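Just one protein chain is left out here, and the rest sit where they should.
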Amino acid sequence: MDARTQEFVEYVQGGGQVETGDWMPDEYRAKLIKFIEMHGNSELMGVLPEREWILRAPTLQRKLALTAKVQDEVGHSQLIYRVVEDLGKPRAACLQDLVDGKSKFHNVFHYPTKTWGDVGVIAWLVDAAAIISQKALLKCSYAPYARIMKKICWEESFHILHGRDVILTLMNGKDEQRALVQEALDRWWGPLMTFHGTAIAADEDPMVYWRIKSQGNEEARQQFLDGYVPQIWELGLTVPDTELRKNDDGVWEYSEPDWDELKRVVTGHGPMTAERLEFRRRLLEQEAWVRDVVLAEAA
Amino acid sequence: MIFEVFRQERRGQPFAHAGSVDAPDLEFAEAWAREQYGRRQESEALWVVPREAVREVHDFPDELNKTYHRVDGYSLKAKLKEARERAGTAAP
Partner (left out) sequence: MSERAQRLLELADDELILGWRDSEWTGIAPTLEEDVAFSSIAQNEIGHARALYELAARDLGTTADALAFDRSPEEYRSAPLVELRRLDWARTIARHWLYETADELRLEELKRSDDAEVAGLAAKMDREEVYHRMHAQMWADRLRGDERFEAAVDELWPYALGVLAPEQRAALAERVGREEVDAVERGEHSDELRELWNEMTMVRRSIPGATW
């Protein structure tokens, strides 16, 4: 490693912040772009399962809240892709790579939604898992990304409450509504357990090395379990893992998640991957003329 | 084109950089910034500025220790002690 890069590593590991115009090692820039692009892709792909339910929302309040939640997620993707663009990869290239299957997005957005129960479980638990990851980015060494994370985390706070509200209303409702929640939870538990990724030791995690994120994968998963399993159990819901328990050292034990499935899914073989990417591609192409007309510089 | 957005959170506070929007002109930039940074009435006001109008300035050298115009350039403890002793008003 050359001296300048070594100096940079010591700087970020000592808490130093990097701005857009600063010199940065190629490896740092490349890792940042890949990581942040995946985040932007995830926000944009996450919109697709949720937006179907905007149209089916069973009350005016829920329709408004869900539209606002999905709007926030699109807004987040806007913030995120702007950061990637300022690092050197234009938004159009990011979107093209996404629909061409050349870049990744988080596992949870490759799965179908089946009922209103999914709407609740996603807003309550999937968003909770995501927020834990996002909070670990608030001190990112790359300052423009850390700054947008602040706005993102602030906006996510209402999503969690909306999710909780939907779930509590269902759990306080008819038996069929309670069943919707349990059934959705049974389907989402697997993806939730792999969401934070395999347990990589902090000193082997490049994201921690470069101070892009401040928390290892297993630590994030433990934080999720600690915060949310009690919330699940107190409602009388069950988790489809008989081995899930908190041991005497305060560590959550669980059945080994299906890491093969995670790998298959994030490499583009999830149940809904192809269909969703095709939908995005179709709309991108259909409305390309708008970008050409509208975004063309004013004469 | 990129437009930088500055937002004022509450009356009387400074405008701080909040982010940027990609828009064809100032009219679209305003409409879009308004929603991205104000749809929850979270901003009192916004400034929307084309990126090329913003000149970033760096590098403020102080090679010759110009403490004369900073508070840390003035250590008066010893002089004050001497003056008090002269006036006979020093603390016992």
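Assorted remarks:
The letters A and B name the chains in turn, as written, and every chain counts its residues from 1.
Throughout what follows, a residue touches a chain if its C-beta (ideal position, glycine included) is under 8 Å from a C-beta of that chain, and two chains touch if they have at least 3 such contacts.
Not measured: the values here are computed from a predicted model.
Only one residue from A:Gln96, A:Gln177 or A:Ser214 touches the chain missing from this view: A:Gln177. Considering the whole complex, the residue from B:Ala16, B:Ala31 or B:Leu80 that touches the absent chain is B:Ala31. Contact between chain B and the absent chain runs through residues 21-24, 27-28, 31-32, 34-36, 39. In the full complex, chain A makes contact with the omitted chain through residues 44, 47-48, 50-51, 53-60, 62-64, 67-68, 70-71, 73-75, 77-78, 81, 91, 116, 166, 169-170, 172-174, 176-177, 279-280, 283, 286-287, 289-291, 293-295.
One rule holds in what follows: only the chains that are shown with their structure count from here on.
Chain A and chain B have CA centres that are 33 Å apart. Chain contact summary for the complex, chain A toward chain B: residues 21, 71, 75, 78-79, 82, 85, 91, 147-148, 151, 294-298. Looking at the complex, you find that chain B touches chain A at residues 1-2, 18-22, 24-25, 28, 36, 39, 56.
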